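Taking it in order: structure first as structure tokens, then the write-up.
Shown here: the complex without one of its protein chains, the others still in place.
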Amino acid sequence: MNKKIIMSQERLLHGGDYNPEQWLDSPDILKRDLELFLKAGINTVTMGMFSWALLEPEEGRYQIDWLTEIVDQLYQKGIYTILGTPSGARPQWLAKRYPEVLRVDEKRQRNLFGGRQNHCYTSPVYRQKVRKINVILAKELGSHPGVLLIHLSNEYGGDCHCPLCQEKFRGWLKERYDTIEELNRRWSTTFWGHTYQSFEQIESPSSKGELLLHALNLDWKRFVTAQTVDFAAQEKKAIRDGGCQKPVTTNFMGDYDGLNYRKFKGVIDVASWDSYPEWHRKPVPQTAAETAFQHDFMRSLLKKPFLLMESSPSSTNWQEVSKLRKPGILHAASLQAVAHGSDSVLYFQLRQSRGASEKFHGAVIDHYGGEDTRVFQEVCQVGETLGRLSELAGTVQKPKVALIWDTENRWALFDSQGPRNAGIPYKETAEKMYAGMRRLGLDMDIIDMEDDLENYRIVLIPMLYLFRGGIGDKIREFVKNGGTAVMTFWSGVADDTDRCFLGGVPGKLTDVFGLRRTEIDGLYEGEENAALPVKDNFLSLERRYTCRNLCELVNVSDARVLMTYEKDFYKDLPVVTCNQYGKGKAYYICADMEQQFYNDFLEAVQKNDKIEKPLPDIPDGVEVTTRESEEATYVLIQNFNADSVNLKLPDHGCEVIYGETEGSLKGLSSVIIKI
Amino acid sequence: MNKKIIMSQERLLHGGDYNPEQWLDSPDILKRDLELFLKAGINTVTMGMFSWALLEPEEGRYQIDWLTEIVDQLYQKGIYTILGTPSGARPQWLAKRYPEVLRVDEKRQRNLFGGRQNHCYTSPVYRQKVRKINVILAKELGSHPGVLLIHLSNEYGGDCHCPLCQEKFRGWLKERYDTIEELNRRWSTTFWGHTYQSFEQIESPSSKGELLLHALNLDWKRFVTAQTVDFAAQEKKAIRDGGCQKPVTTNFMGDYDGLNYRKFKGVIDVASWDSYPEWHRKPVPQTAAETAFQHDFMRSLLKKPFLLMESSPSSTNWQEVSKLRKPGILHAASLQAVAHGSDSVLYFQLRQSRGASEKFHGAVIDHYGGEDTRVFQEVCQVGETLGRLSELAGTVQKPKVALIWDTENRWALFDSQGPRNAGIPYKETAEKMYAGMRRLGLDMDIIDMEDDLENYRIVLIPMLYLFRGGIGDKIREFVKNGGTAVMTFWSGVADDTDRCFLGGVPGKLTDVFGLRRTEIDGLYEGEENAALPVKDNFLSLERRYTCRNLCELVNVSDARVLMTYEKDFYKDLPVVTCNQYGKGKAYYICADMEQQFYNDFLEAVQKNDKIEKPLPDIPDGVEVTTRESEEATYVLIQNFNADSVNLKLPDHGCEVIYGETEGSLKGLSSVIIKI
Partner (left out) sequence: MNKKIIMSQERLLHGGDYNPEQWLDSPDILKRDLELFLKAGINTVTMGMFSWALLEPEEGRYQIDWLTEIVDQLYQKGIYTILGTPSGARPQWLAKRYPEVLRVDEKRQRNLFGGRQNHCYTSPVYRQKVRKINVILAKELGSHPGVLLIHLSNEYGGDCHCPLCQEKFRGWLKERYDTIEELNRRWSTTFWGHTYQSFEQIESPSSKGELLLHALNLDWKRFVTAQTVDFAAQEKKAIRDGGCQKPVTTNFMGDYDGLNYRKFKGVIDVASWDSYPEWHRKPVPQTAAETAFQHDFMRSLLKKPFLLMESSPSSTNWQEVSKLRKPGILHAASLQAVAHGSDSVLYFQLRQSRGASEKFHGAVIDHYGGEDTRVFQEVCQVGETLGRLSELAGTVQKPKVALIWDTENRWALFDSQGPRNAGIPYKETAEKMYAGMRRLGLDMDIIDMEDDLENYRIVLIPMLYLFRGGIGDKIREFVKNGGTAVMTFWSGVADDTDRCFLGGVPGKLTDVFGLRRTEIDGLYEGEENAALPVKDNFLSLERRYTCRNLCELVNVSDARVLMTYEKDFYKDLPVVTCNQYGKGKAYYICADMEQQFYNDFLEAVQKNDKIEKPLPDIPDGVEVTTRESEEATYVLIQNFNADSVNLKLPDHGCEVIYGETEGSLKGLSSVIIKI
């Protein structure tokens, strides 16, 4: 992304969702908002997402003036607008007149009006109505100098099982498989004799019908993503047809797996997401690492700076407990987004709504309305910091490590029935690998099976159950050419329609890893085993580590064994192995290991591979990331501990451009150096 | 209530629900019942509630004779009848012929026949059929000297989402808001653009549609109450039109919040309720205090004696565990009802049914049928005690303390999304305040926001989130004129359509309490903070108390700080404050404190306010209540401990009219003195 594309000026965005339509009868409040925005260093607002009922109060009667006027006023004060399209929440009249726009649930019952993101993505009428309003918005505001970016809809998600979608799904399948025989073969429908005689017999998965054909389930989810992407593309087309050439984004949700976000690559110009970590439930550094994983995932979608589109300046109101963020967390979390590649810190919401379901969500300006609140003061601090860091805008990250995190794999893994229906540690394993690498200060791309591996030195591959997109060949080539692959248990089990590989797994990679899986043991809740180091293993692993949930049994052909099981009937069988293949190394982890294992193991791998860290000594709980421009390299160091830590910066060649350090870094504070 | 209205004689009622229709083919059993009733001192039975199928076995064919005959027979033996109207359970033929009487659930699916209280309250046909049978019952039995009281239906409750109800709801809203613009404004429908263009678009809340417009949810519950009250009023009108002038009641359920029982004030002449505490799950004194709260709530509805309409003489059968009541509990619980203002002890059920869903519910006469059962003997004891306490009938309570417990507030509080979706301690806070005051022997009215405050010395205000009915002004006036208000965290947040107050809260009372709420922190499960006393605080609070769930942060303007937080980033901020306002005092409790705090704090407040206790020393677990007539004052003292406690009665001027005490009171026993 050329940063110029989304900004007429070079600076980090600060601001967030703004709903002036809720206050049109209170001009004093709108005026007060503007004053407060300026005090807080806010330079960007997002508007329009929930304004359809006001923009088109009756079918065909459009009123855009009020919005144009606010965009004008803001622009005059130097505040830019991200313009939302209103498809996420249609007006009441639209649902009443055209019931086909209402979703049908998996039990085949049509919804009533309510909520949001609950329209049928297929409905021709809905697509037409969205198109019309988008064209009009593009015409009226799409070339306004105050408009920075187009924000399609809001948090796309969910599915619809209406007859229109069923029909579309059948067409999509016909396109994919051509003949019903091929579909039957790929879907393994001879099982229980569920063979289809024609495409017309196919229905989407339903708890009232078919749920156990995993390939059907997988393809339905693929179709839902495809149809949603198509809907988004139509929205974008309307924007372009209305004459607007601004870049386009849509806000993704953290850790949402209802859609495969990768497939939006062709539609969006900028990736953006809504970050709502549950601070203080776990230790702060752990929450920071989990949030970092999501940031890196979003940055890796387009491999250029993304936008933090929403975040709470205080508590949320929809989590179980509306926990206040302790002082300093807002600043640290905001800077962390930038450290991982965001060019913005945007909040939901600028002014708290008076009524309805989000009235207790944190906001920059609360119901009280004064500026003498803790939250407002902290937001001002963030604004001030971002103002000082303009040179970071547009800088990028160039990781040497990648972690494969694949949404289609996730779908298949959890749907596959066994080896643990009581819980599959996919996310946990990915996060443990991520955290183990993250603490070394090594940046990572979070990629999927469609990405290339060739630019990385190390690729982490947690629980890659489903193999698709030629990933087997890619891994083979990657290792052969000198890369280091670290793959875990329960990888390479099934193909892209969830049919198991025959003749030995991990699928077609038994020679690369030098072993073959024979069995996998599910452990009951509370059960544990452990891995013990093999004497004089070349990674010098020396500790004992516990494992849980799943323990694989493998038959080693060529691999070297680094650790073995402590007990059970598979005592002394391998837990950790390494195979030299071509110029590279293929590590295999047989069991669901504890975090400490990944910390020690990945550090040993990094040393063995001689990959340099940005700082030699990184204390626990400190995140070190790197952003680069053509001119300079920035190293961002954040202490997520409550207390100070010792910190030694490079002796020469670096300039501290933000923060203070005299051999130590205070709790929740940051320092940025330029090299 | 003039006690003459409900009784032709001055005595406490003893008896309960009786279903002779189940035994019409066993005359020997009916005869045996009568003998046993007389042995047990039973003077009242409730009949007819579930007899519709027998009273009108075919549409339009009425047979009332069998019931009249039983009323006659009982009356001849001195046993009075409470006559139930049968609307709670219609005959099969009615549902089959007129499906509109069957409820539609919130997912818009119509029920089949089954259960009870499952009719549409709006259905014209149902109202007409109920009217007809009520008129006939009134004509046949409404003037019978043996009929004491009319008992409308049975445990009204639930809602119906059928088209008839939807239409009625829209009319009700139109009446309330006049224009759709006003409704939109009051409901904050600009949020998510859910603005209504006309009343016709409005649908009741549904998990298939709209659930997040809190004002819609609130108004729907108000409408359900209004429609149910209207249904009850129609029932009463039919009774009057049939020529019956007997007083009317309907049996309420303990702690039921599906209806706002306050709104029945205009329909019922006597309040009555069904009490089913779960004895022995918690310590007996705690269960007693929680039950006392419900008794006081019911008495406060009409502020005159109420009826304990149902209670179990033994275990229930519908709770998780059918726990037997240990010896003495039945007597203590029965007398407790009287101690809190009941003029009756009535049971469900007199004779256990042979089949169907309540056959294992405790009964005075069980399947065995003999009188040599523990339960029957205990019932006889209760009968004997009640017989000796006739002079209590009609006496009243005149509390100096009130606690505001408001059903509409409860609805809004739990629906509001945040600050703790994992649990809002409304009931717990109210019960802790109640128990803290109750142990001082001070009687309390449990009132709501529509009540006057002026007759009280102290008003307790737990979590009054929603302000309506001018409660802000009432509290201000109350304190200004010398009253003591004790209000907790999360009060005064929103108005009567759940719109937040702007400009500082608690809503319009920041000067009265001398502070302003700034933030509220939700605590995770297991998290705790504590309140520490400020040195030399004027209430002499000296202990440390833990708090959980919710901790408010306030900005004190004028209030004195009595206690402060022990830790977290709000360490040293106020937890307990007191503001002198006018002639009174306004206490504010910022956090969800433990029971011991309320015990010590309320005792300090009572002493500070110089409010006299009925007895100087009241041991833990002993309840002291007071009932008065124009001639005398009765102090009832009940020991809910298993063991004896020391008890010192006033030295002079008092006569022991029930029970024994020589300086001590045995476990589960009572003493009543007359002053």
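Letters A and B mark the chains in the order given here, with residues in each chain numbered from 1 onward.
To be clear about the criterion, a contact is a pair of C-beta atoms (placed from the backbone, for glycine too) under 8 Å apart; a residue touches a chain by one contact, two chains touch by 3 or more.
From a predicted model like this one, the values you see are computed outputs, not experimental measurements.
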item	value
Hidden-chain contact residue, picked from the options A:Asp178, A:Glu519, A:Glu612 or A:Asp643	A:Glu519
Of B:Leu54, B:Leu212 or B:Cys244, the one touching the omitted chain in the full complex	B:Leu54
Touching residue (missing chain; options B:Glu358, B:Glu527 or B:Glu628)	B:Glu358
Chain not shown: contacting residue from B:Gln234, B:Ser314, B:Thr429 or B:Asn549	B:Ser314
Where the unshown chain meets subunit A, residue by residue	107-108, 185, 187-197, 201, 203, 206, 208-215, 416-422, 497-505, 516, 518-524, 568-569
Subunit B, residues in touch with the chain not shown (by the definition above)	19, 21-22, 25, 50-54, 57-58, 86, 89-93, 96, 105, 109-116, 280-281, 314-324, 326-327, 352-361, 367-369, 373-375
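Rule of thumb we're sticking to: only the chains that are shown with their structure count from here on.
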item	value
Whole-Å gap separating subunit A and subunit B, where each centre is the average of the chain's CA atoms	50
